[in-house]
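A single protein chain has been omitted from the complex, and every remaining protein chain is retained in its original position.
On to subunit A.
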Amino acid sequence: MTRDRSPLGLVGADAEAAFEITFDGRTLSALPGQSVAAALWAAGVLAWRTTRVGGRPRGAFCAIGQCYDCLATINGRPNRRACLVPARPGDAITTQEGDGHAGLTV
């Protein structure tokens, strides 16, 4: 039998009940204590932002709050570091286009 090599399996943790978040309207499952980035990764989502200049895809890079690559729009607020923000039930994550503040352009 294959040993469970997931973080949960390795430490023998017994997670609390999963809850739902959405990514661009699609319902995903997240566990208590997971960061938004971890929940997205667990669901196979690797990119949730496009770069400001070239429009290239970005997701988690350092995953410890230093590199600012993982910026996401969470519940309507852009530029949140998905690797640091804990996922909460009902969170709506949306792909961030560029700086996420197109409305402020003058």
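Note that contacts are C-beta pairs under 8 Å (C-beta built on N, C-alpha and C of every residue); 3 or more make two chains touch, one makes a residue touch a chain; residues count from 1.
Definition applied: contacts and distances are computed from a predicted model.
> For the chain that is missing from this picture, which UniProt protein name fits: "Phenylacetate-CoA oxygenase subunit PaaJ", "Ribulose bisphosphate carboxylase large chain", "FAD-dependent oxidoreductase" or "3-oxoadipate--succinyl-CoA transferase subunit A"?
Choosing among "Phenylacetate-CoA oxygenase subunit PaaJ", "Ribulose bisphosphate carboxylase large chain", "FAD-dependent oxidoreductase" or "3-oxoadipate--succinyl-CoA transferase subunit A", the correct UniProt name is "FAD-dependent oxidoreductase".
> List the subunit A residues touching the unshown chain?
52, 68, 71, 77-79, 98-102, 104-106
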